[in-house]
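Every protein chain except one is present and positioned as in the full complex.
Right, subunit A next:
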């Protein structure tokens, strides 16, 4: 019996290649590594093309159909086309479509950073109460009909939403620092924030008059139709400013997701990295919420999709999340306009409907993790 066991063991040793035999050749490893990087760049390229195509579709498709030629003519020489076409392109379709892509990108990027710094795959601007806080800020301005002389009402609403969103992120950050809370505590407090702000919004809805209620509901469902060139410029400008800082932090974030203590032990100033990320996140989320209202789902799902596509090296997954978010929201915006002819369905309703099949396809395609 004992003998049989030991001979079986010897046999197993003979047939199993020892790790030494499988030593990879360095040039092979280098080549494979390089290929993997090119593959990821290719994926990012494809996402960019996808965003451009969906933008194009958003420009052209609508109640009054535009040919690509007419669109380009309007773009470059708007004096030569009927005034109505010029208005449709410049005042309606372009701000709408570009705003969708920018908000999607901002929420995707913010979600990706949030999930890393809070070490939780469920973290997103929506799940941690940033959107809800913004909604409450907006509801205050809408329902109480605040006016500040010289400030347009919609900017006042946006400003209130912005202030409350920033406040909610920093309340979370303060909590982390004062109580040295671990990440699960942060998530739970975020959930508490969601519910408190949601009930506050419900309270505002309860006391709101008929007119303001309409406004408020519309706002909480998320809508791009208020997009103007001014708000677009502000959001796109912030995104363009913030993104390089995110990329600079990518190396640290990549190590951070392997464990907070490990990152710190490798020389990363984790509190500083986290605070800087939270500042970027709060700006991006607050601006998005302020201009288009509550849009869930993108911030949660875009980073997951991006990570599946390009891996978790943040040099790739951050741009990947940004592009995926932009793509999802851009396609959603398109669907929102063509679903019911003549009516723009609120974007917040569409995003989940469009995003979930996308999400499930990618999640379920991978074999389950052990």
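Just so we're on the same page, a residue touches a chain if its C-beta (ideal position, glycine included) is under 8 Å from a C-beta of that chain, and two chains touch if they have at least 3 such contacts; residues count from 1.
Please note the rule applied: contacts and distances are computed from a predicted model.
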UniProt lists the protein of the undisplayed chain, choosing from "Heme exporter protein D", "ABC transmembrane type-1 domain-containing protein", "Iron ABC transporter ATP-binding protein" or "Protein-methionine-sulfoxide reductase catalytic subunit MsrP", as "Iron ABC transporter ATP-binding protein"
Check the options A:68, A:237 or A:251 and report the residue that touches the missing chain. A:251
The listed residue (A:37, A:52, A:217 or A:353) that touches the chain absent from the view is A:37
One chain isn't shown here. Among A:268, A:284, A:301 or A:328, which residue touches it? A:268
Hidden partner chain, residues of subunit A it touches: 19-20, 22-24, 26, 29-30, 32-34, 36-37, 40-41, 247-248, 250-252, 254-255, 257-259, 261-262, 264-269, 307-308, 311-313, 315-316, 319, 369-370
